[in-house]
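Removed from the display is one protein chain of the complex; every other protein chain stays in position.
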Amino acid sequence: MIEIKNISKHYGDHVVLNDISLRFPKGKITSLIGSNGTGKSTLLSIMSRLLVQDNGEVFVNEKKNTDYKSAVLSQHLSILKQFNNIELKLTVKELVSFGRFPYSQGRLSEEDHEKIEETLGFLDLIELQDMYLEALSGGQRQRAYLAMVVAQDTEYILLDEPLNNLDMRHSVQIMKILRKLTEVLGKTIIVVLHDINFASHYSDYIAALKNGRVKYFGKANEIINEDILKDLFGISFCISQSNGKKLCNYFNHFN
Amino acid sequence: MRNNSRNIMLISSLAIVSMVFYLFFSLGNSWEFALHYRGMKLAAIVVVSCSVAYSTVTFQTLTTNRILTPSIMGFESVFMLLQTLLVFIYASESFKAVNNLENFLLSIVCMVGFAFVLYMLIYRKGVRNMYLLLLIGLVLGILLNTLSSFLQLLIDPNNFFIVQGKMFASFSNINQDLLAYALFILGITILLSFRYIKRLNILALGRDQAINLGLNYNKNIRLFLVVIAVLVSVSTALVGPVLFLGLLVSNLTYEILNTYKHEVIIPVCALVTLVVLVGGQFLTEYIFELSTPISTIINFIGGIYFVYLLIRRKKL
Partner (left out) sequence: MIKALQKVSNKMLFNESTSASGVSSMKGNKLKIRHLLIALLLGASVVSIFVGVADISVFDILTGDADKLFLISASRFPRTISLVLAGIGMSVSGLIMQQLTRNKFVSPTTAGSLDAAQLGLLLGLILIPSAGTLMKGGFAFVFTFAASLLFLKIVDSIRIRNVIFVPLVGLMFGAILNSVATFFAINLNIVQDVNAWMMADFSGVLSGRYEMIYFSLPAVAITYLYANKFTLIGMGEDFSKNLGLNYRFVMNLGLFSVSLTLSAIVLTAGAIPFLGLVVPNLVTMIYGDNIKKVLPEIALFGAIFLLTCDIIGRLVIYPFEIPIGLMVGIVGGAIFLIMLLRRR
């Protein structure tokens, strides 16, 4: 169980998060949505201790995240941020191996090697495993980074806009992997998404942020609603059904 | 990977050959003396190689770039100000007033103290922006340099040569006692810190990834910054400032090695430094016949290489 209580964060006079509390359902995908600058990424960074909050607490399995030793916490919770451009000459497999650092501190055991192989298979990276990161396309590189986080084998996985700059095929690929992670491996995934239709189709729950607060939280199907979305984004939506999921059309410039 | 081991073999043998060559090249009649003298120089070169390689590679990893070196943080300015001050105060008596060993230890204390002040300045804010730390160090360095230049204007031209001698690194008059101290400090530092070296592989991924993988980022940055401060101080106090040496050797090492592993990069970089220094020393002694100090040669080559790196390679 991952839970946040009364989280606040401000930069100077600008309040980014204002007293937010939320429990994230276990073994499900929860999407964080909202306009630009509503604090989604900030929230994710705070939950993963990359950023220190002004107020409030984050609980991971009923224990405050600050009470964990950093190495232990990273066996429970992992984060993948938006920008990962490092200049290192690393192969895919080497990058994925880094995911085992919390367990091995750099000395890979037999179990670690198994996990790495398993992950490479899970994310369909076997063929690419000896390629250098710089030689990969954007979609492949994103998958390699995701693989590192998967190899970290944590109950909770936080992802900050994993679909950023990906084309449709690669976006769908990543989202399918996320579904598989929850359904097959039982992971709890919290993901910041900008495409409302990906949120609608692939997540179980949606938390919508507005003005530094969680304005709406519920099952994906309940949140995808004309009035709610209009309130969140300030434009009107036309929602239809397709394959039992809701499809939002907001390309309504002309009416 | 095969390429790597071949290159490592190559650089190791090159290091050994150059050392042997340097030791025995046209020894002459008083070979016992010459051998002892050259051995001392070689030992100093080894100390500097290890500290420059370790400190530069670590520094570049912490700052996630390949064109900065720890000397830009102002260590060398502190060293020069101290040397200038000593000559300014004691004039030609400065050697008597402060002997070599005292000078050596005083230099180390001042430089490490400077580093300490620097970290304190940004400690409150945490180490969120490494570049800020560097720029502050650099500005302080320029300030100290201006002060040194001013004092140097006031120094009697005859005594100025004492200062000038300190401005440029030299392996030629190495003091046996200093060498022993330097070796001791270097040994202790490496011994204490080398088991943490694999953390550098993680730190190289950047702050966010390092924290995600469970490293205490601030603590580790501080740990390695202390290591860097000590190593740079030892090498500078022993032979003097070598501004671009680190830049040159670290990038050469990245060129010949195809790995991210610091436990490999750093030792290989030390070997590369050794080859460069022995080669440079050889040039100074036999080609330039001691008219040009080794550090100017290295600065010159290193500087050209730096500009080449900036212009040629898109990756910075």
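So that you can tell them apart, the chains are marked A and B in the order they are listed, and the count of residues begins at 1 in each.
Note that contacts are C-beta pairs under 8 Å (C-beta built on N, C-alpha and C of every residue); 3 or more make two chains touch, one makes a residue touch a chain.
Owing to the predicted nature of the structure, the values given are computational and were not obtained by experimental measurement.
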Return the single residue from B:Ile11, B:Leu68, B:Val98 or B:Met111 that touches the missing chain.
B:Leu68
Touch assignment to the omitted chain, from B:Met9, B:Leu27 or B:Leu310, lands on B:Leu310
Among B:Val20, B:Leu101 or B:Leu143, the residue in touch with the chain that has been omitted
B:Leu143
Of B:Leu27, B:Leu135 or B:Leu290, which one is in contact with the hidden chain?
B:Leu135
The missing chain sits against subunit B at residues 64-65, 67-68, 72, 121-122, 129, 131-132, 134-136, 138-140, 142-143, 146-147, 149-150, 152-153, 155, 157, 160, 164, 167-168, 243-244, 291-293, 296, 299-300, 303, 306-307, 310-311, 313-316
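Just so it is clear, only the chains that are shown with their structure count from here on.
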Report the inter-chain centroid distance for subunit A and subunit B in whole angstrom, where each centroid is the mean of the CA atoms.
43
Considering the complex alone, what residue numbers of subunit B touch subunit A?
64-66, 198-199, 201-202, 204-209, 211-216, 258-260, 315
Taking the touch rule as given, give the residues of subunit A at its contact with subunit B in the complex, in rising order.
48-50, 69-75, 78-81, 84, 86-90, 94, 98-99, 101-102, 105-106, 149, 152
